[in-house]
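Note that one protein chain is taken out, while the other chains of the complex remain in position.
Chain nomenclature is as follows: A, B and C, assigned in order of appearance, with residue numbering initiated at 1 for each chain independently.
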Amino acid sequence: MARKLRMGMIGGGPGSFIGRIHRIAAELDGEAQLVCGAFSSDAGRSRDAGEAYHVDPSRAYASFTEMLEREKALPSDQRMDFVAIVTPNHLHYEPARRALESGFHVVVDKPMCFSLQEAQALQEIVASTGRILGVTYTYSGYPMVKEARALVAAGRIGIVRKIYVEYPQGWLSTAVEREGQKQAAWRTDPTRSGAGGAIGDIGTHAAHLAEYVSGLRITAINAVLNTFLPGRQLDDDSSMLLRFENGASGTLVATQVAAGEENNLRLRVYGDEGGLDWQQSEPNSLLLRSLDAPTQLLRAGWGYLSEAAAANSRTPPGHPEGYLEAFANIYAGFFKAVRDLASDPNVDMGRYDFPDVDDGARGMAFIDTVIRSAQSDKKWTAFA
Amino acid sequence: MARKLRMGMIGGGPGSFIGRIHRIAAELDGEAQLVCGAFSSDAGRSRDAGEAYHVDPSRAYASFTEMLEREKALPSDQRMDFVAIVTPNHLHYEPARRALESGFHVVVDKPMCFSLQEAQALQEIVASTGRILGVTYTYSGYPMVKEARALVAAGRIGIVRKIYVEYPQGWLSTAVEREGQKQAAWRTDPTRSGAGGAIGDIGTHAAHLAEYVSGLRITAINAVLNTFLPGRQLDDDSSMLLRFENGASGTLVATQVAAGEENNLRLRVYGDEGGLDWQQSEPNSLLLRSLDAPTQLLRAGWGYLSEAAAANSRTPPGHPEGYLEAFANIYAGFFKAVRDLASDPNVDMGRYDFPDVDDGARGMAFIDTVIRSAQSDKKWTAFA
Amino acid sequence: MARKLRMGMIGGGPGSFIGRIHRIAAELDGEAQLVCGAFSSDAGRSRDAGEAYHVDPSRAYASFTEMLEREKALPSDQRMDFVAIVTPNHLHYEPARRALESGFHVVVDKPMCFSLQEAQALQEIVASTGRILGVTYTYSGYPMVKEARALVAAGRIGIVRKIYVEYPQGWLSTAVEREGQKQAAWRTDPTRSGAGGAIGDIGTHAAHLAEYVSGLRITAINAVLNTFLPGRQLDDDSSMLLRFENGASGTLVATQVAAGEENNLRLRVYGDEGGLDWQQSEPNSLLLRSLDAPTQLLRAGWGYLSEAAAANSRTPPGHPEGYLEAFANIYAGFFKAVRDLASDPNVDMGRYDFPDVDDGARGMAFIDTVIRSAQSDKKWTAFA
Partner (left out) sequence: MARKLRMGMIGGGPGSFIGRIHRIAAELDGEAQLVCGAFSSDAGRSRDAGEAYHVDPSRAYASFTEMLEREKALPSDQRMDFVAIVTPNHLHYEPARRALESGFHVVVDKPMCFSLQEAQALQEIVASTGRILGVTYTYSGYPMVKEARALVAAGRIGIVRKIYVEYPQGWLSTAVEREGQKQAAWRTDPTRSGAGGAIGDIGTHAAHLAEYVSGLRITAINAVLNTFLPGRQLDDDSSMLLRFENGASGTLVATQVAAGEENNLRLRVYGDEGGLDWQQSEPNSLLLRSLDAPTQLLRAGWGYLSEAAAANSRTPPGHPEGYLEAFANIYAGFFKAVRDLASDPNVDMGRYDFPDVDDGARGMAFIDTVIRSAQSDKKWTAFA
C-alpha cells in the first residue's frame, strides 16, 4: 500500500480551526491527502470549503451521509480510506458509526463523543466492524512526552508517587460565547458539548496525558467543578485530587478562566528516584530530576533519546517542532495501523502508539466520573 | 532609639541551619546585633556556638531560663531587646512564653509552636504582656511577593477566582531521618514536630503566602495527606483543594517527596482581569498576565513598583536578592514595630507588615484543619 | 489560479535532511504539491526517493536536465510550476539558471550559490527571465521575527543603536566529516560549500536576520575566522564587529564548535527607547524591553500583534509553531508572488515578504566581505 492514504473530512468548513489543523497534520509527512469532505451541512459552504482545500468540487459533499454513500461507490483506487470527524461533540457519534459501518477508518477529535453511552457503543462498533478509530489526544504525540513515558517505563524515576497535571487556559475568562466566538459558543452549550465544559474540552487531555506517561490508571477522583461566569451552563474550571492504581497521589487542574494563560498544559511525575517535568509551551524540552545528581535537560532530536521519541521528530536538535507536528504524530501512528491492517487483517491492534477507541471511551468515563464526584459530598468517587 | 537592637538567640547551636540564617537576617541591615544566646541545652556546646558567633563568652548561656534571668538583670543599655527562638517546634512555646513574660520581644521560627492550644495561649500572652511576637514566614518577605499583594489589592487582576500554591521539595524522598540528618530527624518525629509533617513544615508557608497575597481567607479545605516512606510517622506529602472567602477556588500542594525538587514554592493567582505568577526560585521576577495585552515581567528594583516592593529591596535592578534578604525583610518589619512601640506604647500594631502572633496562630489552625480534613470522608472541612 | 502549485525538486534524495523539510514546508498550507523530482544523480536512487515521496514514478527523473526538458514538454495543466533546489552549494547555480531559463520559478536553499560571481549572474537571469527566485532564509519566516521587524519599523524601540546576533551550534566540535556524516562532509569541503564554512552555512542566516529585523544595512565588518579542527579546510567559527548604515554598532558570532549547543540563533536589537530579544529555541516569544516600564513578553497568536506576525501563524496562542512552519512561511510569501504574477505580469515584486535573489546575492557578498576582512590586518572592511 505504497501510496498516499485518501482522507475525507466531516466538518472543518469556514470558521473551523480544528479542520485545518487535521488536514495539515494528516498530510504533514506526505502519507495522506485530503480528497473529499462534507465540510458543512450547508451545501454551498461545503463547496466553498472544498475549493479552499483544493479538493475536487465533485467530492465536496453536502452531507456526511451523501459522502459515505458516494465514496463507498467509488472504485477502490479512488475511494477515501478514512474520515476525520471535526464537528462539535454532539455530531461525532453518528458520523463515526456510519463511517465505520461503511467500511472506513475514522479519526475523531476529542472528546470522542457526547456521552459515555455513545462511547461504549463505538467500542462495540469498532470491534464488530474491524475498522480503526483514532482519537486526537494531540499532546501525547509530542516526542518528549513519548520520552517521558519511555523513561518511566524504564524505571528511570523509580516507583511513581506523585503526578501533577495542570492545564490552565484563559480564553473563557469572559463570556466570549455571547460575543459570537463560535469555538466558545458550542463548547459552553451542553446540547452540543455534552456534560463537561472545561473538564471535557481540556480535562480529558490532561487525564490522558497523566495516564499515558505514567502508565498508571486513575482509580479514584475527588473533584470540584466551578462555573465562574454567571449564566454559563457548563463548568469552566475544575480541580481534583487523584489516586492512581499503585497508590500514587495526583492533582489535576483544568481551567479555562486562568486569565492571561494560553494553553499551558504541564505534567510532572515524581518517583522515588527522580522526577520528570514537561510543559507544552516548550515542548522540545524535558527535565529529568534526580535525587543526587544535576537535573538533566533532555531535548528533542538528540541521539540519547528513546526510540519512541526519535521516531516522532523530523528535525535535528534545535529546530523546534510544535503542535502541528505532535498532531501529525498521532496521525502517523494511526496510518501505520491502517497500512498494516490492509496487508494483514489479523494484525494486533495493541501494538500501535496512538489513542484509540478505548482511550476515547476512557476519556468519556473520566468526564462522567468527575461530574459524579463533583456532585458528591463524599471525598472519593471510584473511577472504574 | 537610634541604636542597634540587641538580639538573643535560643537554639541555633552547632549543626543548626536556621540559627545562622536568623543571625544574618537580623543583622543584615545594620539594625541589630546578636549579643547573647542559649544556643544549646549543653553548656559546652552553647559556649562553642557563642564563640563562633563572636558573642561575649559571658553571654553564651547554658539554658534559656538562665539567659532570660541574667539578661533581665542587666542594665537597660546592655540588656537584649528581643530573642529569636530557633529550636524544634516542641521547644517554641515555653521559651516564647517566658521571654514575653520577662518583657522581651520574640521572633519564633515557623510553625509558631507545637499545637493549636499553644498558639492560642501565645495570643493571650502577647495581648497581656504587650510585647511583640513575630513569626518568620520568610517568603512573604520577598519584594515581588509584596508587589503581588499590592497589585491584587489595587485591583490589577480584578476579582480573584483561582489560587494555586505549590511547594514541592524532594529532600525527604528517602529515609534520611534514619541516616543522621538532624533536620529530617526532628521534622519527622511527632514528639518534636507536632501533628504536621510536610504540612507543618512547608504547608504553612504555602497557606500563609496564598492568604497574604490574595488578601483572602481560606474558609474550607479538602485535603489528602500521604506518608510515602514506610515507618515514617508524619505526612511527607499533601494535596488539597481550597475554598476562599469570596468563593475563589484553590489548590495547595506541599510535598517533601518530589524527588529532585529543591524548594520550589510557587504562587499563581488569577482574577477576572489578569493573573500573577511568582516562583521562589526566581524571586526577583513577577509575571503579570492580562486578558488582551502582553504578559508583563515585573522585576525587583524598578521605579514602577509599589512602595511595599521598593521598601523591601536594597539593590538596583539586576542585582539579585534572595532568601536571606527576604528573611531580613521580615526582621525589618518586626524591628520597625519594636522601635515604634518603644517611643509610643499605644502604637497600632495592625499597621506593620510582618507575620505576627495571629498569623502564627492561623498557621497552627491550618495544620489542625488539614489533619481533620484528611481524616474525614467528607469532602470539605470548614477552616474557621 | 485556484489550484495547488506543482513543485519539482532537485536533490533531496535518500539521506537528505533539507529535501524533506522543503516538501513539508511547501505543502504545509495545502497550496502546493510535490509532483516530480531529480532527487539524485543516480537514477535508481532518484526513483527510490520518488517512491518514498509518493511521486508518480514517471516523474522521478535521473537528472535535472531531463526533468526540466520533460516537464517543459508537459501540458500546462500538468507541468510543474516551480522547482526547489536542495543540493550542496556548488550545485545550486546551474540548475537554478536552467530552470529559470526554462520558465520555471525557483526556490534555492541558502546560501544561494557557490560564489559572489554566480550570485550576480543569477540576479541578471532573474531580471531577464522575469521568473521568481526565493532563498530559504528560514528564520525570517518566524512570526515573532516579523513582529520584531514591525516593531522596529514602527519606532517602538526608537533609533537603533546596538545589534547583537549570535548563532552558536556545536555539531562540528569534532571531525564528524571524517566519520561519514554527509551533512558535515560537504559543508567542510571548499569544492562543494564555497569559500565560507560556518560563515556561509549559518553566518548568512545571522546577517540576514539582523538586517531584516533592523531594516538597516551592514556597512563595515571587522571579522575573525577560525578553524579549530586540525585539517579542516574551512572556518568552523567566526566572530565579528559590525557597523550599520545609521551608525549602529553590532556583533555577530556564528560558530559550529560551541560544544553542546544545538542551533541557538538569537537576535537582540536595542534602540534609544527600548530593546527586542528573540531566540530561535523559543520562537513563539519575543521580549520587548523598555526604559521605564516592565518588559513585555509578546507571544505568537495574540490579537495585539502586527498584521505581519498574525498572517504568519496558524494556531491560537499556546499551540507552539516551529521551524517547519517558519519554513512554510517563506514558501507562502513565494507562492503569493507566484500566483499574483500569474494573474498580473506587471506586479511589483518589491511588495512580497520572502527572501529573493537580491537577498541571496547579499548573503554571498557577506561571505565574500567577511573573508576579506578576516584576511586583513585592518580593523574595518567596507561592506557594499
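One rule holds for everything that comes next: contacts are C-beta pairs under 8 Å (C-beta built on N, C-alpha and C of every residue); 3 or more make two chains touch, one makes a residue touch a chain.
Everything quoted here is computed from the prediction, not taken from an experiment.
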Option touching the unshown chain, where C:T204, C:N222, C:N329 or C:T369 are the choices: C:N222
Contact residue for the chain not shown (choose from C:G50, C:G275 or C:G301): C:G275
Hidden partner chain, residues of chain A it touches: 287-288, 292-299, 302-304
Missing-partner contacts on chain C, residue numbers: 157-158, 161-162, 164, 166, 168, 170, 173-174, 222, 224, 226, 228, 237, 239-241, 249-251, 253, 255, 257-261, 268, 270-275, 289-291, 295, 376-380
On chain B, residues whose C-beta touches the chain left out of the figure: 2-4, 17, 20-21, 23-24, 27-31, 34, 51, 53-54, 169, 171, 261-264, 280-284, 299, 301, 314-325
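Heads up, the rule we're going with is that only the chains that are shown with their structure count from here on.
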Separation of mean Cα positions, chain C and chain B [Å, integer]: 55
Whole-Å gap separating chain A and chain C, where each centre is the average of the chain's CA atoms: 34
Whole-Å gap between the CA centroids of chain A and chain B: 44
Set of chain B residues in contact with two or more other chains: 295
